[in-house]
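Omission of a single protein chain aside, the complex is shown with its protein chains in their original locations.
So that you can tell them apart, the chains are marked A, B and C in the order they are listed, and the count of residues begins at 1 in each.
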Amino acid sequence: MSRRARLWLVLLGGSGLAALLVAACLRLPAFGGARHPYGDRAVAAALARRTANTIASVNFDQRAFDTMGEMSILFAAVLGCVVLLRQARDEHRDPPRPAEVAAPVRRYALSTLPVALVTGLYVIAHGQLSPGGGFQGGVVAATALHLMYLGADYAALERVRPVEAYEIADALSAAAYLVLGFAGVLAGTAFLANTLLPLGTFNTLSSGGTVPLLNAAIGMEVACAVVVLLARFLDQAVEIVEENVRENGKNGDNGTNGMDGKNGENGENGE
Amino acid sequence: MADALIVLALLAVAGCATSAVLNRDPTRQALVLAVLGTVLAVLFTVLQAPDVGLSQLAVGSALTPLLIMLTVRKVRRRSAAPKDGPE
Amino acid sequence: MHRLLPLLPAVPLLGAALLVAGGRRLPRPVAETFGCLVAAVTAALAGLLLLHSTPPQAAWVGGWFPKGGESVGIVLVGDGASLGMVTLVSLLTLAALAYSWHYFDEPPRGHTGSFPALLLLFQGGMCGFALAGDLFNAFVFFELMSVVAYALTGYRIDEAKAVQGALGFALVNSLGAYFMLMGIALLYARTGELGMAKIGQGLDAAAAGRGPDALTLAGFVLFLTGLLVKAAAVPFQFWLPDAHAVAPTPVCMLLSGVMVELGVYGVWRVYGLVFSGPGGIPAADATRALVTLGVLTAAVGAVMCWYQRHIKRLLAFSTIAHTGLFLVGVGVLKAQADEGTALYVLAHAGVKAALFACAGMLLDRYGSVDEFSLHGRARELRGVGIMFGVGALALAGLPPFGTGLGKAVSEEAVGGPLTALYIAASALTGAAVLRVAARVFLGLGPRPGEPRDEEREEDETSGSGEEPETRQRLDRIPATMRSVPAVLLVAALAVGAVPGFAHAVGERVDESGAWGVFSAVHWTAAGILLDLLSTALAVAVAGLAVARPRLLAAPGWALPLRRLQSGHVGDYVAWLLVGVALLGALALPGVLG
C-alpha cells in the first residue's frame, strides 16, 4: 500500500475511533467522583488483613492471582529475550577492549551504587507499609547494579553479574511465588490464600500475613529479571558480532566502537 | 490548587506524547520517552498514586529508554559496517 | 473440587519455572520428559475437573468468597466450556511437546529446557485465559499467552521471515491488548467492578431500562477489538498468516489449533456474561457485528487460502476461514449454534494440528514447503500423504469426522444463506489442501509453472528454500513425529463418531452459555448430505485445479486482495483502526435506537 493510501486509512479509522472515544468520555462519570464500590471494599479488606499499604494488599492478597500472571509475563518475556538474543550460528563474541573512565564519573558511579542498591532493597522491604514494593524496588536495585558499567567497564560488570546465576534465581523466585500459592491449597484453604501466617501487628514489617513473602519473591524476581534483560541487550550491543560485519568493517571499526560505546552509555545513564 | 496541578500535568503528558510520536529519530525519541515517563510519574503522584509513580519513574524513565538506546546502538553498529545482508 | 481450579494455570507455570531453574544442568531427554509430564498432569487434572463441572462451579482465588454478593477477589469460572477449552489446550500442548521430541536443532547453548518451558508458559497462559471470570484477569492471561507466542514465533532467529512475522504479530496483538485494556477501564468507570458477571449487572443497573449508551458501546467495541485481533477476524487478520507461516511447526499446531479459537471463545464468554443483559449491547446489534465480520473473515480466508503455494501459509489462511465460521456460529446467539461451534472447534483443532504436523515433516525432509517445487517429490512418504489427504477431507467436512458434525449442526442452526457460506468456505479450504496433497504426494497433473505476467514475483511468498527445523534434513521421519498427527486425526474422528460424545459436549456448552438448552446434537440426514456435498465440491475443485491448472489460475480480481497482505506493519495497524471504526458502526444502531 502506498504511504498516502495508508494515511487515508489511518485518518478514516482514527476519526471513527476518535468519535467513539470522545462520545464515551462525555458519558463517563465526572472526574474525581465519589463512587468506587470495589475500591472501598478493597480498602476495608486491606485494613482487616492489617496491611497498611492498600495497593500491596490488592496486589499480593486480594488480586494476588493477577500478580501471578504478571510475574509469569515478566518471566516469559525474559526467557523469550534470552532465546531471541542468543548467539546465532553465524555470530561470535568479540570482547570489547577495556576503556578508560574519567575519574569523577568513576567516583560518582561507585559511590552511588551502594546507595541505589540499598534504596532498592529498602523499597522492596517496606512494600506492604509505604509506597513501593517488589516491582519498584526490584527495578531500582537491578538498574543500580549497572552503574558498574558506567563506573568501571563491561568486564567488571560481567564479574559481579554472573548472568547464569541471575537466570536461575529469577526462575527460583518465580517458583517460590507459585509454591506459596500451592501451600494454600495444601493447607486446605484456597490457592494463594493469605491464611497461613499470623497477620501480625498493623504497620510493622511483619504485618499482612503472606503479603511480605510474596512481595519479597516478586522483588527478587523483578530484580533478577531486569538484570538478565539488560545483560542480554548489553551483550548484543557490546559483545556479539556477526561474522560478515566484522570482516567487512574490520579496518578502524574497533577504535570507534569502544569510543562511541562509552559516550553513548554515559549519555543514557546520565538522564 | 490540586486541580490546576492536575491540568498542568495532563497537558504536559499530552505534549510529551505528541513530541515522542513526532520525533522520528529513535535516539531522540528515547530521550523524549524518558521525559514522558517522568511527567507521567509526576501526574500519578498528583493523582495520589505514589506507588504507580515510583514504578513509572523506574520503568518508564530509566529502563525503557535504556533498552531503546541499547537497541539503537546495536542497529547502528550493524549499519555502520558495509551492508551485504539480504537486500 | 473447585478449589483446584487455579492450579490449572499454576501447574504448567511452576513446571516452566523449575525447568528453567534446573534446565541448564539437565540432559535434553529429561527436560523434554519433564515438560510432557507437566502438560499431561495438567490435562489429567482438567479432565477430572471437567467430569465434575455439572453444575458449573466458581472458584474464588485466595478464598475471598463473596459476602453479601460482593467480593474483592478474582473469580474463576469452572464450567463445561472453560474446562473443555483447558483440556483441549493441555492435550494439544502435550501433542506439540511430543512432536518436538528430539526435533529441534540444538537448543540455545546452556538452555536445554527453554523450548519446553516456553510451551508450558504458553499452556499456562491459555488455561488462565479460558478460566478467567474477571475482566482484568482475562487481560493478564491474554497478555501472557501473547508474550509467549511472540517469543515462540520468532524462535528461529536465523530466519529472516520468522523474525519479521513475529514482530508484526507482536506489534498488532499488543496494540489489540491495549484496546482491550482501554475497554476494561471504561467498563470499570461505569460499574466500579471487574468481575464479568458483576459488570453485566452493573451495566443493567446503570442503564435502568433506557438501554445502552455510547460508553457501553465503546466498552464493547474496545474490549472485543482485542479478542478479535487474537481471533484474526477481518480486518484484523493480517498478522496471522505471517506469524503462522514462520513459527516452528509445534508452535503452529498450538497457534492455529487453540490460540486463535480462544479469541472466539473470549467473545462468546464476554458477550454472554457482560453484554447480553438489557443494559448491554442488544442481541440484534451483536449479531449484526459478529456475523458480518465472520462472513467477511470466512470469505477472505477461503479465497486467500486457495491462492497460496507456501503450504504452511495456506494452512494459516484456512484457519482464518474456519475462525470466520466459528465467529458466525457464536454471533447468531443460539444454543444450537454454540454446540455446533464447540464441536467444530474441537475437531478442527485436531485436524489443523495434524495438517501442520505433516507440513512440518515435509519441511524437515525436503527443506521446502513450496507446493510448486515439491511437485511429486514426496511420493515416498506414503503414510504422511495419506494423513494429509484425510486431513484435507476432514477439513472439508467429511462425515463422520467431528468437523463434519460441527459443521452440520452449525449449518442447521444458522440456516438460510449462511449455510452456503459454511459449505463454500469448508469446500474451498479443503480443496486447497487436497490440491497440495495431490501434487506433492502423488505428483498428479502438470508441474505448475511460474506465475503469469501480471503477478509479480514479489507479490508472493513461495516457501521454497526454507531451513529445516532439525539439525540436518531428515532421512526418515521419527516415529514420534509420525504418530502425533495420526493420533490427532483419530481424535478428530472420535469427536464425531463416538456415540454420546457430541451429546455430552452439547449439554456442557448449553449449561455454560446464556441461550438456554438445545439438546439434540446428532447426525441428521440433511447434515450428512450437506457434508457430503462440501466434500464432493472440494474433491471436484481440487481435481479440476490439478488437471487443468490454467482454468483455476489466479484471476486478476484476486490480486488487489492479495496485495493487501503486504507484510507491512503500518498497513496492519491502519486496518486495525478501520476495523475498530467498522465494529463501532455495525453495533451503533442499538445505541441510537
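The working rule: a contact is a pair of C-beta atoms (placed from the backbone, for glycine too) under 8 Å apart; a residue touches a chain by one contact, two chains touch by 3 or more.
As a working rule, contacts and distances are computed from a predicted model.
The complex includes a chain that is not drawn, and of the options "Class II glutamine amidotransferase", "Amino acid/amide ABC transporter membrane protein 2, HAAT family", "Dehydrogenase" or "Heterodisulfide reductase subunit D" the UniProt name matching it is "Dehydrogenase". Partner chains of the missing chain, restricted to those shown and counted over the full complex, are A, B, C. Considering A:Val22, A:Ala102, A:Val118 or A:Leu197, the position touching the chain not shown turns out to be A:Val22 (whole complex). Remark: the omitted chain is touched by one listed residue; of A:Asn53, A:Ser173 or A:Thr210 this is A:Asn53. One chain of the complex is left out; on subunit A, the residues touching it are 3, 6-7, 9-10, 14, 17-18, 21-22, 25-26, 28, 30-34, 36, 38-39, 42-43, 46-47, 52-55, 57-59, 63, 66-67, 70, 73-74, 76-78, 80-81, 84-85, 88, 129-131, 135, 203, 222, 229, 232-233, 236, 242.
Within the complete assembly, residues 136, 140, 143, 147, 150-151, 154, 157-161, 163-168, 170-171, 174-175, 178, 181-182, 185-186, 188-189, 194, 241-242, 245-246, 307-308, 458-461, 562-563, 565-570, 573-574, 577 of subunit C touch the chain that is not shown.
Take subunit B: the residues that touch the chain left off the picture are 2-3, 6-7, 10-11, 13-14, 17-18, 20-22, 24-26, 29-30, 33, 36, 40, 43-44, 47-52, 55-56, 59-60, 63-64, 67-68, 70-72, 74-75, 78-79, 83-87.
To be clear about the criterion, only the chains that are shown with their structure count from here on.
If you draw each protein chain as a dot and join the dots that touch, you get a simple line with two loose ends.
The chain with its CA mean position farthest from that of subunit B is C.
Spacing of subunit A relative to subunit B, judged by their CA centroids, is 16 angstrom. Inter-chain spacing, taken between the CA centroids of subunit B and subunit C, is 35 Å. None of the residues of subunit A touches two or more other chains. Under the contact definition stated at the top, not a single residue of subunit C touches 2 or more other chains. Subunit A meets subunit C in the complex at residues 1, 6, 9-10, 12-17, 19-21, 23-24, 26-29, 35-39, 41-42, 45, 58, 61-66, 68-70, 72-73, 75-77, 79-84, 86-90, 164, 167-168, 170-172, 174-175, 178-179, 181-182, 184-185, 189-195. For subunit A in complex with subunit B, the touching residues are 53, 55, 123, 131-133, 135-136, 139-140, 143, 226, 229-230, 233-234, 236-237, 242, 244-246, 248-249, 253, 256-257, 261, 264, 268-269, 271.
On subunit C, the positions that touch subunit A within their shared complex are 3-7, 9-10, 13-14, 16-18, 20-21, 24, 59-64, 70-74, 108-111, 114-115, 117-118, 121, 124-125, 128, 136-137, 140-141, 143-144, 147-148, 150-152, 154-155, 157-158, 182, 186, 188-190, 192-194, 213-215, 217-219, 221-222, 563-564, 566, 568, 570-571, 573-582, 584-585.
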